[in-house]
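Note that one protein chain of the assembly has been removed; the remaining protein chains are unaltered in position.
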C-alpha cells in the first residue's frame, strides 16, 4: 500500500482527491492537513465522504508527512514550493496541484503569480505531469507540477497536430470554457450561484495565468519557440467540465493529411484519451467525474482545423491526473483507481 | 416627481430597487449611498443599468437624504433604525427592506438579530408593509417595515383561511423554498454555484429569523394568539423565486366551505395577487421579475387544505413590495411602475 | 459471474444500470434490448459508456434472455408483466424497475396505470424490493417490484417512527422534491431546460402514482390500515436527487422518545442508510451518483417530528436499489458494486 498525505484538502481539488484515493485499491490515506480546520473530521466538511474517509484534518506538525510515500499539495500557489525540499529530502514524492512547479521560467512564474520562487533548483528538476505527453519522465520524477485544467485540454488537442507539423504555429486559438469549480471553493461574489447561473462571459481577457503555461508547453511539444496560442477562457454555469474549441490554420502538409487518422494514431492505446468518430462533438457530461478526455477533430475549411476537447476539470484537469501521475511514479498500473464510468445524466 | 434616496444599494434588493425605480414614471432617483463604493458609477457595478441609471454611489454625508421624499434602506439589519429618526424628523418617509421595523416585540427582535433596538418608539409606530393586508395603515405611515420574502408568501397564503376561521390555528406548516438571491450578494461559500447548483436542502432547521415574523403576523391577521406555524425553508438552485407549500387542517367550517370561492373573494380587485383556477399548481417563473403573487388552493383530503404560493423574492418579496408601499404612501396609483409582464421563459 | 440482461435500456434508469453493472465485479452484461435502437452500439447513445460497455442494442428475439441469471426491466409500465412468466419459468430472476409489481392491489394498479394486470398470480408472489425493510423476502424472491423513487425516501423516513408507534398515523405529510431525471428521458415540453430551469413548482396535485404505493407500504410497515400520507411532489431544476421533508404529529410515546436514538437504532449496520447527527440538514448532492440515503430527524415542536431524507433518484431511487436486490437474490455481498463515493461537488 502507498502511504499518502494531502496538504490542504479543504478545496475542490482536495475533496476530489479524497474521492479518488478513498476508492483506490493501493492507497492508504495517512493524513490530511489544514491549519484552519485542524480537529474537524473531513466528513463533517464533506458529508459525501461519510463512511469512506475517517480522517480528521490535522496541523502540518501532526501530519508526519515525511513518513508518507507520496504527498499531494492541494493548496494555494506558493505552499508546495515552501515545503517540497524537506519532503523530497526525506524520500517523499511530491505532486503539486497548484502552479509552483509548472512554469520552468522563474521570471515568468514570479510575474504571473506575484511570488518569488522558493526553490528554482527543485523547479528545474520538476516534471510536468501530463502522462500522455510526458510519461517516461513522470515515472522517474521526484516532484510533479500537475498541469492546469485548461492547459491539459489545450495540449492534448494541439499535440498531434504540432508533433506532426501540420499547422501554422503562430496563431493558434484556444477558445475555452470551464465550470465554476475551476475557481475553487473560495467565497467570491462572482462565483455565487445568483451571479454565475443563467449567465456566460469571457474572463481573464487581459491575460490569464494558464496562458504562459499553455505556450511553454506547446512550444516544448512542437520543439518550436515560435508557437503562439491565444487563450480565451469563459465561465460556464456548470459545476464540473472544461470544453476547449481549438482553431489553427493547416499548412500544406496539414491540408493533405487525414486528420482523423493522425489523432487516432496519436492516442492509440491511451486509456484516458478517447478520439471520437469523425463528425462528433463531445459534451462535457460525457466525462463527468471521470479521468477521461474526449476529442473530436474537424476540418471545417480546407485550410482550417478545429479540435473539440472535453475533460472534467477536477479529475483529468486536476486530481485524477495527479493520481495518474502517482500511479506512474509508484510503478502501479496507470489507470488504477481511475476507471470510474462517467456519471451521465 | 418623488425624490428618492437609497441607502446601501449594492446588494440584490438594491439593484432590484434601481431596476424598478429607473422605470417608474413618477420617481427621480436623487442619491444612492455606499461608503465602500463611494465614487463608483452604479452602472459600473451593475452593467444592466448602463443607460438607465447615471448616479454614482456617494457617502451618506454627500447624499443629503433629508431632502428626499422617500428613503429606502437596502442595508443590513441595524442600519435603518440608526438613521430613521433624523429622516422622519425631516419629514422623509422611510421604507426599510431589512428587519429593523418588522418585529413589534423588541425582545424578540433583539434575540433573533443580536442587536439592541435603537428606537423602540419609532418601532411602535412603524407599519408592516404588506399592502394587501394592511393598505390603509401604509397610506398613513411614516416608517415602513417591509416584509420578509418568505413571510409575504406565507401570510398571503394563510390569510383568507385565518380571517374566515376555517382552519385549526395551532399546527400550520409552511414548507418553503427560495432561490439563492434571497441570501443576498454576499461572498459566502454555501451560496457558490459549485455548492448550491444541482443541489437542494432544507436550512435554518434550528430556527430562522422569518419564523417569529410569520407567527407575529399570522396571529395579528387571525386575531388569535394561539396561531402557530412551523416554518421550514429550503434552498433552491434558482436565482429568483419563492414557492410556499402550506398545510393546515380544516375545522368543520373549513370542511364545509368552498375554498376556491373564499380565496377569490379575498383577493378580488387585488392587482398583484392572482388566485389561479381550481386544480392549478403555480410555478415560480410565472412571476419572475414581476410584483405578482399567484396562489392555488387545494383540498387534498376532506380535512386538509394545501395552499401553493409563488412570488419573486426580490420583487414582491422585497423591492417591488417596497415600491408598492411608496406608491401608497405618496398617494400614487398603487401599481405605478410595477406592471411589468413576468419574464418567461 | 452473474449473467445479466436488460430489457429497454435507453432511458435514464437504463444508463444508470449500465453504469453500475459495468463496474460490478461479479456481473457479465449479456444483452440489452431495444426494438427501436436494435443494432446501435450502446456507447453511441451514451458516450459516457465508451470503453466500458461494448454491447449493441438487440431485439428481444436476439437477446436470449432466458439464458440470463437476472433480467432487469428498465421499461415503461406494462412491459415486465407481459414477459415475466416466461423468464421466471426458465429460472431467471426478474427485477422490474417500473410499477408492474409494486402495487399488490390489482384494482389500484389498473386504476393508476390504466392497464389490466397481465399476471395477478405473479404479482402476488412478487416482493417489494426495499432491502432495508424487506431483506429476507428479497433474498428468496423470483420477482422484484423495485420501489418507486419517491416511495423509497418516504418509507425510509417514516419507518422507524411507524414501527415504534410514535406518531399519529392518519395525517402524515410527505413534501417531496425531485430532479428532472425522475421524469425519464422522454421528449416532453415540461421537462425542457428552458421550461424547468430557474423554476420550481408542485405537480401531480390531483394525485400521483406514487401516492398509493406510499400508502400501501406505510400501512404494511405499520401493520395499521389507518395510516394515511398526503404526498406532494415538486419538480426541482436539478438532474439527480430527491429530497423529502416529512411531517407527523407525535403521540405521547413519541413526545417522550429520543428520536435520534430511535433512528440510529433502526438503521444501525445498514450500509446505505446514514442517520446524520442531530441538528443536520442533508443535501441531495451528498448522495449524488451513489446508493446512499441520508436522514436527519428533528423535533421542531414538542408534538411534531420532521424527517429530512435525501437520495439519488436514479441510484437508491431506482437502479442502485435494483442492483442491491440482485446482490441479495444472488447471495452476494449486498453492497457489491455499490460503494462508489458520491460525486461532490
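Going by the order they are written in, the chains are A, B and C; count residues from 1 in each one.
Following the convention adopted for this analysis, contacts are C-beta pairs under 8 Å (C-beta built on N, C-alpha and C of every residue); 3 or more make two chains touch, one makes a residue touch a chain.
Just so it is clear, the structure is predicted and the values come from calculations on it, not from any experiment.
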Worksheet item: From the list A:10, A:83, A:216 or A:245, which touches the chain that is not on show?
Response: A:245
Practice prompt. Based on the whole complex, identify which of A:66, A:104 or A:175 touches the chain you can't see.
Written response: A:175
Fill in: Options B:50, B:186 or B:206, residue touching the unrepresented chain
B:50
Response to the item:
Even though one chain is not shown, chain B touches it at residues 12, 15, 19, 22-23, 46-52, 181, 185, 197-198, 239-240, 274, 276, 282-283, 285-290, 292, 294, 314, 339-345
Item to complete: For chain C, enumerate the residues touching the unshown chain of the complex.
Response: 12, 179-181, 183, 185-189, 191-198, 237-239
Practice prompt. State which residues belonging to chain A touch the missing partner chain.
Written response: 171, 173, 175, 177, 179, 194-195, 197-203, 205-206, 228, 230, 232, 234, 236-241, 243, 245, 247, 249, 279-285, 288, 296, 298, 300-301, 304, 306, 308, 310, 345
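What we mean here is this: only the chains that are shown with their structure count from here on.
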Item to complete: Would you mind working out whether chain A and chain B touch using mostly the same residue numbers, over half shared, or mostly different ones?
Response: same
Response to the item:
Between the Cα centroids of chain A and chain C the separation in whole angstrom comes to 37
Practice prompt. Could you give the separation in Å between the centres of chain A and chain B, each centre being the mean of its C-alpha atoms?
Written response: 45
Fill in: Junction residues of chain A - those touching two or more other chains
12, 181, 185, 197-198, 239
